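Every protein chain but one is kept in place in this view of the complex.
The first chain written gets the first letter, and so on, giving A, B and C; residue counts start at 1 in each chain.
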Amino acid sequence: MTTIDLAWGAGPSARYDTLAARFRPIFARIRDGAITRDLERRLPFDELSWLKESGFTTLRLPVESGGFGASLPELFALLIELSEADTNVTNALRSHFGFTEDVLNSRFAEQRARWLPRIAERETVGSGFSESGDAKLAAFSTALVRQGDHWLLNGRKYYTSGSLFADWINLGAVDGDGNPVSALVPTRAAGVAIVDDWDGFGQSLSASGTATFADVLLPDAYVNPSPERFRYATAFFQLVHLATLAGLGRAAATDVARLVGERKRVYSHGNADRIADDPQILQIVGRVRGAAYAAGAIALKAAEAVQRAYEARLAGDDDAETAAVAIADLEVNQAVTVITTLILEATTTLFDALGASAAKRGTGLDRHWRNARTIASHNPRVYRDRIVGDYAVNGTPPPGQYRVGQP
Amino acid sequence: MTTIDLAWGAGPSARYDTLAARFRPIFARIRDGAITRDLERRLPFDELSWLKESGFTTLRLPVESGGFGASLPELFALLIELSEADTNVTNALRSHFGFTEDVLNSRFAEQRARWLPRIAERETVGSGFSESGDAKLAAFSTALVRQGDHWLLNGRKYYTSGSLFADWINLGAVDGDGNPVSALVPTRAAGVAIVDDWDGFGQSLSASGTATFADVLLPDAYVNPSPERFRYATAFFQLVHLATLAGLGRAAATDVARLVGERKRVYSHGNADRIADDPQILQIVGRVRGAAYAAGAIALKAAEAVQRAYEARLAGDDDAETAAVAIADLEVNQAVTVITTLILEATTTLFDALGASAAKRGTGLDRHWRNARTIASHNPRVYRDRIVGDYAVNGTPPPGQYRVGQP
Amino acid sequence: MTTTATPESWLAEAARLRALFARDAVANDQTGGQPLAQLRLLKDSGLLTIGVPVAYGGGGAGWSTILRVTRELAKADGSIGHLYGYHANFLHNLLTQASEDQRRDWLTRTVAGNWLWGNSVNSFSHSLFGRRDGDGWILNGRRPFSSGTHVADAITIAWEDEATDARHFAAVTPDRAGLTILHDWDGFGQRQTGSGTVTYDNVRIHDSEVFANPDVVGTPFATLGPLHQQSVLLNVFIGQAIGALEEAKDYTRTKSRPWVYSGHDRHSDDPWVKRVYGELHIRLRGAELLADSALEALNGAWAKGPALTATERGEAAITVAAANVHAGEVALDVTQRIFEVMGARSATRANGFDRFWRNVRTHTLHNPAEYKTRNVGHWVLTGEFPEPGTFQ
Partner (left out) sequence: MTTTATPESWLAEAARLRALFARDAVANDQTGGQPLAQLRLLKDSGLLTIGVPVAYGGGGAGWSTILRVTRELAKADGSIGHLYGYHANFLHNLLTQASEDQRRDWLTRTVAGNWLWGNSVNSFSHSLFGRRDGDGWILNGRRPFSSGTHVADAITIAWEDEATDARHFAAVTPDRAGLTILHDWDGFGQRQTGSGTVTYDNVRIHDSEVFANPDVVGTPFATLGPLHQQSVLLNVFIGQAIGALEEAKDYTRTKSRPWVYSGHDRHSDDPWVKRVYGELHIRLRGAELLADSALEALNGAWAKGPALTATERGEAAITVAAANVHAGEVALDVTQRIFEVMGARSATRANGFDRFWRNVRTHTLHNPAEYKTRNVGHWVLTGEFPEPGTFQ
């Protein structure tokens, strides 16, 4: 079934369904185990390996580099579908896709030449920018210091999303002079230890644990030529969250529709003989579905703006790129409140169409809210609105672009 | 300024801005007078004539028929922009664009041959299907009876949106045998009288008044060969309302941002020296803007589904057409609640960013809510959700398609 | 004058007036201007003087009763509720701010003349200044949002000292030389409140006319005025919301047509229509109870007199602010959502149901809910009360 058949709307390109067809059987398998994994707190190692094998992690690479040449709208549409199966998996790949953008955007030919093949060979990258949770702009205490012809890494990183599944950690640090520097660290290098101590009540299987680095030796080749990240990074990383919420909304809508259809118990004071015919119940189901539909439409519209920022980079006009990045940031920020509110409400109100047995852990229905709430907490609405308002009233561009560690 | 520059997102096609550039100066002129027209209750005759002259009413006609070959997403994107200028004008053209779809979809070559040139010559069509307001499925009391080689029309129609501006009224009636029949009636024919008695507190300038027909003579050529309308009519007419709301939201967002920027009075207990720097105020502005952005994105996504229904018709596969029409209906229905709720809230909460003088009639700010509320009342949310829920739970297709007078 | 001077009789009288005012509310909303017929009925009812203490010949009604009357009148007509409530706000200010002589003078004349009071004190405009001149002041400038001045028998005015920016209050009758009421209010709601501009061209005020009550200067008691004013607003919001829901209910029961696919012959049998009415009633009920709690808080603070402490004043301020914010929010929600359950044909000017939203939306702008909400949150987080001042 395509997204068109399911009334979720068309994908972002004519070839989208052909591209998606390759991955949908995997998404379906991932979805089958989602409730059990959540209940048993089992990390999706197998699921990530299926995706790697399928080439999913190479989506954005040009065909000539061994990828699929997916546009950003195509990528985000696929992330919506993946999130419908399991939002944890999307989160685990967020940094990988971000690093891929770093490489695709890099001005340094040797950087592209070094990493595009590794990505093409299905190697993946986890995150290593957070040291203290919310305070993303804090100076790094992790040190990457030159020592002879190598570098020596020491420090600790939290919320290293996806790192347990990944071959590399893309990490921010300070060099011997206190300047920012970033590097790729092999997760299996001596001195690297990653523990799954991420304790979120949602997104608990995204392997966002703590990584410690004790005298890890890195060659020059692993150190990035610039600590700058791709310029639409803020918009990109936020949009991954929004796509995740949109997919989660579709899963919630599908679940509630199925469960209402399966309900047998009839309330003596209901409005119809069958619950599945009760207009009040159907209205709730419709509202949840409408929320999911809207979230997808908005996220994909914002994805077009991010694509324009990428294309502006390729075109090489710096002013146009600056403008396109700002607009991408604004469009994504404009999308945050509506999508977040819709999905948080949908994952709460869907229960109003169901009975007491919907509270059994085995149904896994609360995970939608827990996941949505956790994602939303990492992307707070009110501040996005303020940024948009400041632009609308004062013309102030969105803050904090291009800074290391920003997302 | 394009919609991209304004952070409303890209239009639906690569050529969209080129197409829109022709009409945007007219939209700007229409917008300039919108508050005054609303206050003085002055019908937009001039404004409609500017649009006719520009060819706006021929948008959907193929280039070879004298139009612009606009796709439905292009049409709806332009209707959003027009609605940002004045929602009344959009409403006045709703029936015209609907009739254009009738002609484009017609299986009867002579029908296409007869009306495409008239539309190309900038003739326009108003609505004549409602007889009793809400009860759209009531049997028509308007009679169109064969008399010799002519037809004789007698009856009365309410809510004839746009008819005062139009050359024709597209009207439903019953023939001598009580069967449904529809015809085009020249607004200037003897026996036709149209009064602007539409008394809505919003959309008051859409010329949705009462038309009476007393022994109006019509030739065969004005009677439609079938009373059936184009099959995606329900979705299409609803989507015009949604596009109108989306445009209205943009206007509201732009107004509130401008007025906050102009505010001089400072509250002693505000959060900043200037109101335009107060984060609480900026958050409200941002939220309004996010609502408008989301509404546009959702409406344009649903427009793609309507386009697919149209293309399925052209392709001639009846089953595929039936499926595409149902999906279009569902996607539009899924969009109704979110868009309506967002815009009703935005047009109410925008005032929280402003002071007491925002209540002066001269600012025209209340018209956004009055217009939105009136449109929303013609397109009630709860029933759309029920239709969607019935599909999601039971697989029930949307009801009441293709019936005369349905929209 | 009412003969049986009890809160119940006054409320019954207000209910009687409400029914009368409902007849012309739609027409009056459309014309704007002065509600002269309604004002005559209001005067005849005796309700204008119930708030004057018995010692000055009035009814001695408590604030909660006066504000319930305000709420009742506002159910039919937001402008009348507003005029009545602000009339009472004058009483409140006079009783707290004026000397005993001033109180006696104005209140006995108010009762004798059965006066309606307006005000010209808008605190934001900073556009009316006085300079000292002998044993008085010369005022020049203008005041916008001078509610009720278009029909008032007497007016509270306020100006800033051009030298010190200190604020002073006095009362005058509208025939005071140099004072001109422009009748220029043209809001999209509250259309008969006459909240227009008053201009002052060398208006002379004698020192004896300037309100001065040495007993309460600097006390928390002297800062109860804004709480009373906020209470007027919130009761107008609640009254309008109740009125809107009742008119909508009648319309739905008698005029709405069922949705074509609803499967019901009557619109009011549709479970979703019931559901919406249930939800609106429930929310409104919660807001009403919060409004009632604010009435008690205001009465309680007033009863303490000049002994009122800053903490007691602060607690009352939080309760009033909470009730005010909630009443405004719920009233906007109710006055907007009624259309959802009345159907397309309800949205006409002739029905005039939109006046409820327009009135509430206009009136809530006199009352920045955002900052009030923030103040409540500041108290939640810190235990600190808002600094007494305009709107808080």
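Simple rule for what comes next: a contact is a pair of C-beta atoms (placed from the backbone, for glycine too) under 8 Å apart; a residue touches a chain by one contact, two chains touch by 3 or more.
Predicted model only: the values in this text are computed from it and were never measured.
Engineer: Name every shown chain in contact with the chain that has been left out of the document.
Structural biologist: Looking at the complete complex, the unshown chain comes into contact with A, B, C.
Engineer: Looking at A:19, A:80 or A:281, which residue reaches the missing chain?
Structural biologist: A:281
Engineer: Touching the absent chain in the whole complex: find that residue among C:63, C:277 or C:356.
Structural biologist: For the chain that is not drawn, the touching residue is C:277.
Engineer: From the list A:245, A:326, A:354 or A:388, which touches the chain that is not on show?
Structural biologist: Residue touching the absent chain, from the options given: A:354.
Engineer: What does the interface between chain A and the hidden chain look like in terms of residue numbers?
Structural biologist: 133-137, 199-202, 204, 265, 267-271, 280-281, 284, 344, 348, 351-362, 365-366, 369-370, 373-374, 376-378, 380-383, 386-387, 399-400
Engineer: Tell me which stretches of chain C touch the chain missing from the display.
Structural biologist: Given the touch definition above, chain C has residues 245, 249, 252-253, 268, 271, 273-279, 281-283, 285-287, 289-290, 292-293, 322, 325-326, 370, 372-382 touching the missing chain.
Engineer: List the residues of chain B that touch the chain left out of this view.
Structural biologist: Residues touching the hidden chain, for chain B, are 271, 278-280, 283.
Basically, only the chains that are shown with their structure count from here on.
Engineer: If I average the Cα coordinates per chain and compare with the overall Cα mean, which chain comes out closest?
Structural biologist: Ranked by how close its C-alpha centre lies to the overall one, first comes B.
Engineer: So what's the Cα centroid distance for chain B and chain C, whole Å?
Structural biologist: 40
Engineer: Between chain A and chain B, what is the gap in Å from one C-alpha centre to the other?
Structural biologist: Whole-Å distance between the two chain centres: 37.
Engineer: At which residue positions does chain B touch at least two other chains?
Structural biologist: Within chain B, residues 281, 284, 382, 386 contact more than one other chain.
Engineer: Among all residues of chain C, which ones touch two or more of the remaining chains?
Structural biologist: 262, 272
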